[in-house]
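A single protein chain has been removed from this complex, and every other one stays in its place.
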Amino acid sequence: MIMEIKPYRHEVKYYECDRMGITHHSNYIRFMEEARVDWMDQLGFGFDRMEAEGVVSPVVAVDCRYRQPSTFKDVIEIVPMVDESTALKLIISYTMTVAGRIICTGTSTHCFMENGRPVSLEARFPEFYAKMMECTENK
Amino acid sequence: MIMEIKPYRHEVKYYECDRMGITHHSNYIRFMEEARVDWMDQLGFGFDRMEAEGVVSPVVAVDCRYRQPSTFKDVIEIVPMVDESTALKLIISYTMTVAGRIICTGTSTHCFMENGRPVSLEARFPEFYAKMMECTENK
Amino acid sequence: MIMEIKPYRHEVKYYECDRMGITHHSNYIRFMEEARVDWMDQLGFGFDRMEAEGVVSPVVAVDCRYRQPSTFKDVIEIVPMVDESTALKLIISYTMTVAGRIICTGTSTHCFMENGRPVSLEARFPEFYAKMMECTENK
Partner (left out) sequence: MIMEIKPYRHEVKYYECDRMGITHHSNYIRFMEEARVDWMDQLGFGFDRMEAEGVVSPVVAVDCRYRQPSTFKDVIEIVPMVDESTALKLIISYTMTVAGRIICTGTSTHCFMENGRPVSLEARFPEFYAKMMECTENK
């Protein structure tokens, strides 16, 4: 049975908008992190649990493509998906919509480290990895 | 000889301004921290050195009074001073000016902790304390 | 009939925590703004409606007293109340709790401007003013 993942919702705050009256572009990188945290919680494997197990997951790269602006009080729905997964690297993609219209897409790339050495997510947490891999675009 | 403390300068960033085109009020609390860090460095006793000695200094309270707005590219000069000092509490005041005109004043209140217990700054770091006390409004 | 105001809830984000692992103190000023926006919406008189009517409401002062730290994933409940109200000034108080325990209290002070001149909230928006005044600590 494929689990149901709920989109993450972020309502744009007053202080997140800039002089042009729109959400400052840097904030989307933060929204992506919020959505990733929520997604991992829904998959039953939160940041905190991973940290408690001694594994940290630095962000190696991000990119973001801004399609439409958003503004104060807009509710952005964010859907994370596995974009690519190799032995030592995980790329997550994010689709961000307001009222069903895509405003922004992005990706974040992660590696996983334990005691200062790279670790394979699949080998280290096979159950979580399997669940996560259900969230791919072409399942 | 009284040491010369240079005012801290913060140039307002684009992303620090809000929809009204002015510096968002929450950012002044951050500018006060920046000025405090710089001031302690100038006094020869930086955050990092204090942390290395095992003393942490939580912020207990802040207040801020906004007199004039500032905006993108304004250079804010900030002068920290000792406002009040007791055995276990230090209150620092901040005067923030743009082109010589006061735009904001504030204070931050700190205590000092070592191994989870309050510690007297004067007893623990007498030399630093003496230097710091030269930066009072009524010296 | 007195209207029921729901506390505002803010879940602490990863990027809101600092090197000490706790919510950076500057962020509480932002949480207070979030709670104020939500409160005004619940009172039926949002920021946007006030702006549409040509009235802006600058923050004149803030203060914040930090009692206990909060951290990543803590859900902070914030209850705004009218602390004081005069012809030209409104002071809102905020009580912030995590799991029923007070972690932070604060206030924000506001004036109201129309066409660059101070305006009395009570005279300009009597209905909203009346509703707001029901949210006082000693009603």
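In order of appearance the chains are A, B and C, and numbering begins at 1 in each one.
Methods note: contacts are C-beta pairs under 8 Å (C-beta built on N, C-alpha and C of every residue); 3 or more make two chains touch, one makes a residue touch a chain.
The model shown is predicted, which means the values in this text are computed figures rather than measured ones.
S.K.: Of C:Asp18, C:Glu53, C:Glu114 or C:Glu127, which one is in contact with the hidden chain?
M.R.: Candidates C:Asp18, C:Glu53, C:Glu114 or C:Glu127; residue touching the omitted chain: C:Asp18.
S.K.: Have a look at A:Val60, A:Ile102 or A:Met133 and name the one touching the chain we're not showing.
M.R.: A:Val60
S.K.: By the contact definition given up top, give the residues of chain A that touch the hidden chain.
M.R.: Residues touching the hidden chain, for chain A, are 20, 25-27, 29-30, 33, 56, 58-66, 69.
S.K.: Write the list of chain B residues that the hidden chain touches.
M.R.: Touch with the absent chain occurs at residues 13-15, 30, 33-34, 37, 46-48, 72-73.
S.K.: Considering the whole complex, not just the chains shown, which residues of chain C touch the missing one?
M.R.: That gives, for chain C, the contact residues 14-15, 17-19, 21, 24, 26, 72.
The criterion applied here is as follows: only the chains that are shown with their structure count from here on.
S.K.: At the interface of chain A with chain B, does the proportion of residue numbers present on both copies reach over half, so same, or stay under half, so different?
M.R.: Shared-number fraction above one half, so same.
S.K.: Between chain A and chain C, what distance separates the C-alpha centroids? Give it in angstrom.
M.R.: Taking the average C-alpha coordinate of chain A and of chain C, the gap between them is 30 Å.
S.K.: Nearest whole angstrom, what separates the Cα centre of chain B from the Cα centre of chain C?
M.R.: Here the centre of chain C sits 25 Å away from the centre of chain B.
S.K.: Quick check on chain B: which residues sit in contact with 2+ other chains?
M.R.: 26
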